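All protein chains of the complex are present and in place, except for one that has been dropped.
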Amino acid sequence: MRRMNNGSTNILEIENLTTTLRIPGGKVSVVEGISFNVKAGEKLVIVGESGSGKSMTINSILQMVPDSLIDSYKGIIKIDGENILEMSKRKFKDIRGKKISLVAQNAMTSLDPSYKIGKQVMEIYRHNHKKASKEEAKKETLILLDKMGIKNPEHVFHSYPHELSGGLRQRVVIAMALTGNPKLIIADEPTSALDPTLQLQILDLLNEINQKFGTSILMITHDFGVVSYFADRVIVMYAGEILEMGTVDEVINYPLHPYTKGLLKCIPDLSWLDKEDKIEKRKLSSISGEVPNLAKKLTGCRFAPRVSDIPEDYHESSPKMHKITDTHWVRCTCYQYYLKDSIAGLEGVK
Amino acid sequence: MTEPLLEVKNLTKIYGQKKNLLRSGNQVLAVNNVSFTVNKGETFGIVGESGSGKTTIGRMIMQLVNHTNGDILYKGQKYSEFTKESAERFKSKVQIIFQDSGSAFNPRKTIGSQIAYPLLKKIKDRKAVLDEVIKFIEMVGLSKEMAYRYPHELSGGQRQRAGIARALILKPELLVLDEPVSALDVSVKSQIINLLENLQKKYNLTYIFIAHNLDLVAYFCDRIAVMYHGEIKEVGSTKQIYQFPHNPITKKLLSSILTLDGRYKVSN
Amino acid sequence: MPLYLIKRMISMLYVLIGVTIIVFLMIHLIPGDTAQTLLGGEATKASLDALRHKMGLDQPLIIQYFIWIKQVITGNLGYSYSLHINISHLLFPRFLNTLVLTIASLLLSILIGVGLGFFSGLKKNTVIDKILSALSVFGASMPVFWIALMLMWLFAIQLRLLPVSGMYNLRGNGGFADLLMHLILPTIATSLVSIAVISQMTRNVVSDVVNKDYINYYQSFGLSHYQLNMKHILRNSLPPVINIIGLQVGYILGGALFSEIVFNWPGVGLAIYTAINSKDYPMIQAGVLFIALSFVLVNFVVDILNIVVNPKLRDSNK
Partner (left out) sequence: MYTNIRWRKFGKYLVKDKMASIGIAIIMVTIITAIFAPLLAPYNPNEASDTATRLAMPFTSGHILGTDSQGRDILSRLIYGSRTSILSATIPVIISGVISIILGIVAGFSKKIGGFIMRIMDVLFAFPSVLLAVVIAAILGPGLFNVCLAMVIVRIPYMTRVVYTDTVQEMQKEYIEAASAFGRTKFEIMFKELLPNVLPSLIVYATTLMGVTVVTIAGLSFIGLGIQPPTADWGLMASNGKNVLVQGDPYVTLFPGLAILILAVAFSMLGDWLRDLLDPTKK
């Protein structure tokens, strides 16, 4: 299969998306005013802690928030140029699986325990290819399982989900997501339930799919290690908002938002292992406080209550996204506090 | 200089029952002939993937699970030779912190009462117990109102702090930390790790840290045992293991660590 | 033969032994002397002893049990005091009549109960679900004998749409249509409680399955509702629903007792009722044994069905 070259087209465009849920005694916006694109062939990772709204973002894109919970979606979600929020349910059904599909988080619970693997993959395959005969579907399924790096596809085909290891199950789930040759795969923490060595294998597999088929991947994770290993670009979410967005290099090496900085410092530093004995390991820093409860009305900068080292006047009352470079954006002007020194340095040169 | 606190010798655990007429043998060798020593004041890491037997070792040290073969010695005394008094003393000197703080507390009792009951067995004065409970709750960074809350009313991080308070209230010497932070968010995770570090210094605690994420182990532990399929593949100081791993399993585990600069580079 | 089949058969065997012991002891726990009851108050001691010896009542209890078991296995259920006939001659045809009523009731409760429950579970918390749930609370609390009487009064006595009682019209030709007409009211009365209970429990099972990850995941591929409901939700609700139905067989057997009494349906229940009134203990014993044995058999079938439809159970029983 050929590698797609038109890197500039957007598979997914999200503009000003706000997702509101109904909760006992009111409404709550779990995603508020987020905008981002996923380009063709790109690997974009959304990183955030629990309650950041990252899961709700992908549930909004897939329209999978349960009817009993959803109050409204506002904004635009364009998949391949078409706004799905203005689309009929029937039409959106045709897009699911074919243009966009999901790799579920927990492969253990995401496969139907009552059917054999082959039957399940074939069912989705035949759903996406209505004209395919049973024999064709079986052939394609086996090919697909083989492509997923499954050593014995025949055996897996005839196995029940509980008979497989976690890694194999995750590969099956990825195969299901690929049955319709989608342009975009949304991966919901696909490796967080796996052991580190398996995590690496699955990430490599997704990388390979991205390389070979040119499939764009939108992944969510809570692990910056995964971000640095896998992503082209990264979005940092917190309390339903995007706080920072940029290429992996920009966000990891030049983080601007205090939250991003804090998160990065929470990751243990391993470089002391290579150094001389005398060099002490860097103390693990942490962010004080906890993620805010969205059910309570939040005003102003949602992260401000957890920052102590930035003077009040650097906080905006209602922070907006500020453009730093073409790709690097950050919410709130507090980043200027950190830039202060370097800016002063630059002015000195002038 | 180093004084062994806990010694594990040829420890073996077999789960399940023997094969008979109606039962196909479903015996599992969870831990196979494992030996190591934990020194006073150090943090000893046991790492391995799920199913490697690391959790079972923790449970056996706590006497929550009986071992099939081998010996565990606490301060030179064999578990199997504990008298009633030494067993009682041992119970207050070795404590555990569980992975899932959500199920480690009885959902129908207040946090405070659950922290209090190990102490209530020793001290009859309820007022003194309450003071002590409040002291420990505040020491782990919770407000004292939390004592009157039910477990589901606390966040995961808060519950894990409460778990630490419960483990510390009898002033133990050895704490078994069974993946204490793996269910927590990144920012909360480092809060708990920092708390554990501070408490270790304050009370001169010895930790056995059971984990599967090797980056945290590298940061937190002085010495490490790498487990695989019930066996210890390698034991050594953190630096030794991370810089000069010998066993292919160790190498494989290390090379799966994802750091901010990509994969961890293992020297051959 | 698969191992699980052998395992279940062994566990059924000990339940059977337990059941027969209880049923056997029943007659020995009843206050009063069997021989005395049979011969009446004026019997001489000699004639009582003679009868006791003849019936084996002077043997140790354990020997009596084995003698009784041997008789039961050979189809000899003893002799009725009140009707003066061989019990097995009376009870076997009666048992078939009870089977007709219970199977009809079971089919009705499965059809309506599972149907309504499945529908309610899919539409959880809608108005129609709430109405059905409220109705099922009433259905589940219904005294069977009372609703049987009320149905009889309304449809048979007031409206004269259906026969009052019995299995066949005495002056009719006794055809299948006649049987069906006689079957309607007892079946409804017997199955009403089970319909309600099955639908309540099926609803809970289905609404649980609807929230499973894999249903959500399948939904993300845009599968049609029909495909999801029929292929995945129904299939995965099946094992617990089969259990529920198995339990309900017990209630239906119990409920049939009352329906048979009210509608004069010539089944085992009616036989037990008549026997209770005439203190015909061997008859009660035999009737109870019949019903208990069939319930044990049903439970065995349910167990096996459960393993067959549940791949995980199948493996753990290998």
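As written, the chain order gives the labels A, B and C, with residue 1 at the start of each chain.
Criterion: a residue touches a chain if its C-beta (ideal position, glycine included) is under 8 Å from a C-beta of that chain, and two chains touch if they have at least 3 such contacts.
All values reported here derive from a predicted model rather than from experimental measurement.
Considering the whole complex, the hidden chain is in touch with B, C.
Interface note for the absent chain: among B:Lys9, B:Lys75, B:Lys91 or B:Arg263, the touching residue is B:Lys91.
Summary of contacts with the chain left out: across B:Phe105, B:Phe209 or B:Tyr264, the touching residue is B:Phe105. In the full complex, subunit B touches the omitted chain through residues 59, 62, 64, 91-92, 95-96, 98-100, 103-109, 117-118, 121, 148, 150, 152, 166, 170.
The missing chain lies against subunit C, touching residues 11, 14-16, 18-19, 22-23, 26, 29-31, 134, 137-138, 140-147, 149-150, 152-153, 157-158, 164, 249-251, 253-255, 257-258, 261-262, 272-273, 276-277, 281, 284, 288, 291-292, 295-296, 299.
FYI, only the chains that are shown with their structure count from here on.
In this assembly, C is the chain whose CA centroid lies farthest from the centroid of subunit B.
One inter-chain figure worth recording: subunit A and subunit B are separated by 32 Å, centre to centre, where each centre is the mean of the chain's CA atoms.
Averaged C-alpha coordinates put the centre of subunit A at 55 Å from the centre of subunit C. Averaged C-alpha coordinates put the centre of subunit B at 54 Å from the centre of subunit C.
Of all the residues in subunit C, the ones that touch subunit A in their complex are 125, 212-214, 216-224, 227, 231-232, 235-236, 238, 309-312, 315.
Taken together, the subunit A residues at the contact with subunit C in this complex read 62, 64, 68, 92-97, 101-102, 104, 106, 109-115, 123-124, 127-128, 160, 162-163, 173, 176, 180. Contact residues of subunit B toward subunit A in the complex are 49-50, 155, 157-158, 185-191, 193-194, 212-216, 218-220, 238-239, 242-243, 252-253, 255-264.
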